[in-house]
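Okay, handing you the structure first.
The other protein chains are all here in position, but one chain of the complex has been omitted.
For chain A:
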Amino acid sequence: MGRPGLNRRQLLAGLGGLSVASSFGFAALGTGTDALASDANTRVRYWNLFSGGDGYNMIAMLNSFRKDHPDIAVKDSTLQWGSPFYTKLAMAAAGNRAPDLGVMHMGRVTGFSPGRLLDAWDVDLLAEYGVRKQDFNPQLWNRGIIDGKLYAVPLDSHVQLCFYRKDVLKKAGLLGDNGRMVPVTSTDEWFDVLKEAKKATKKGLQTIGIWNSDQNFQWWFFVAFYTQLGGTWFNDTDTEVTFDTDKATQVLQFLRRHITDGYANPTFGGPASAEQFVNGSPFVWEGNWSVPVYDTAKIDYGATPLPPVFGKPATHAESHAFVLPHQSDRGGPANEGAHQLAAYIIRHAQQWALGGHIPAYRPVLSTDAYKKLTPQNEYVSAMDHQATEPKVWFAGSTGILAQRVGPIVVSSTMGSAKPDSAARRMKSELTRLLASKNPMDGKTAAQGGAVA
């Protein structure tokens, strides 16, 4: 013994070779194609966060823009969704290396230091390229206006939906004559629906997937139902928390009941919800971006906005919006190209609708092509019943608000906290956030002027 045999050397050499080979492989994957056309006069650099099906649709739209406008070269970069994207965009803007055009979630715009990290749109120039306020839902358009200036132009609304299996619901007698799910207007009716659906569900599958352990989804569902109850967050001047703990408790109890009554199995609370749905579970609550997933799975399904169980219809909505990251010398052909490109994509959003998103540009919605899209045509009304996060600097997709308050909703849904105490914790967290200062400018929400 004692001496290492030759075996080890062989082993290490072999493994070394393996890891070198694989690193080459990954390196090769990392190289993308440069879309820079050689005969173009203007170059527009465009950053987005779309991957998967959205990425495919976005690139298709960019390619048709390139075909129609050979004089403009679009250099697009796709970055990782979520916090890393915003960090990169912020640092690029701060370091004056910002792209000409960017995409953000509407809710993040207020906290993104508009005026300093973002430049305002030239409304007249946009109108020249066919994008005008009257073609949008006014509530949605106004979310992009801060201190009277337009900083974000909406591309879409993406909403939380109640997906349902038509085959299972038919068996349970829950499908109306129009082939859609029977309407629901109260929590009692909703749980009756679940009860009937459960009877028709295959063994081993849950009745509904509600992402019970996911802080983002649970937060979005909370926002939806809390808005249905008419709940508010802060007063108009953002000086006081108006969060209603009674209403919040009601919502939290409602969410929790899906588990205690045995309709949602906590084991299948994450991405497994979607798998169960594909396998035959009757319901799942999900974002509209799952439409292409279920289309590909070739299942017979429909999708409605989250049921208006508290009376007033409302479902959580966020929006992808075009922004102009700050450039100290913004202007000239690149800036005009950015306006042109954004306007083009917004107006040609039919392709975008395939990804499940509701195009913000209304004329698209009234085209025959759009009206023929299912299940998109079933939930298009969600555009007019948007439940959105408050317009403060800490809100927005994967923002601080969701990160701090989302887990509290989860703790209640999962049963480790009582709904009423969770509601109180939410309120104290909201109070703390309202008093905290935006690190970008050292101002609180009240001082920050997040007013439309």
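Here is the rule we use: contacts are C-beta pairs under 8 Å (C-beta built on N, C-alpha and C of every residue); 3 or more make two chains touch, one makes a residue touch a chain; residues count from 1.
The rule is simple: contacts and distances are computed from a predicted model.
Engineer: Mind telling me which option in "Sugar ABC transporter permease", "SCO2521 family protein", "ATP-binding cassette domain-containing protein" or "succinate dehydrogenase" is what UniProt lists for the chain we can't see?
Structural biologist: "Sugar ABC transporter permease"
Engineer: Among A:Ala297, A:Leu373 or A:Met440, exactly one should touch the missing chain; which is it?
Structural biologist: Candidates A:Ala297, A:Leu373 or A:Met440; residue touching the omitted chain: A:Met440.
Engineer: Can you say which of A:Gln403, A:Ser421 or A:Thr444 touches the chain missing from this structure?
Structural biologist: Considering all chains, including the one not shown, the answer is A:Gln403.
Engineer: Looking at A:Ser64, A:Ser213 or A:Gln351, which makes contact with the chain not pictured?
Structural biologist: A:Ser213
Engineer: So which of A:Leu49, A:Leu117 or A:Leu150 would be touching the chain we can't see?
Structural biologist: Answering carefully, the residue with contact to the hidden chain is A:Leu117.
Engineer: So which bits of chain A touch the chain we can't see?
Structural biologist: Against the missing chain, chain A presents residues 1-5, 7-8, 10-11, 15, 18-19, 82-84, 86-87, 90-91, 93-95, 113, 116-117, 212-216, 266-270, 272, 275-276, 279, 398-400, 403, 407, 410-411, 414, 416, 439-440, 442.
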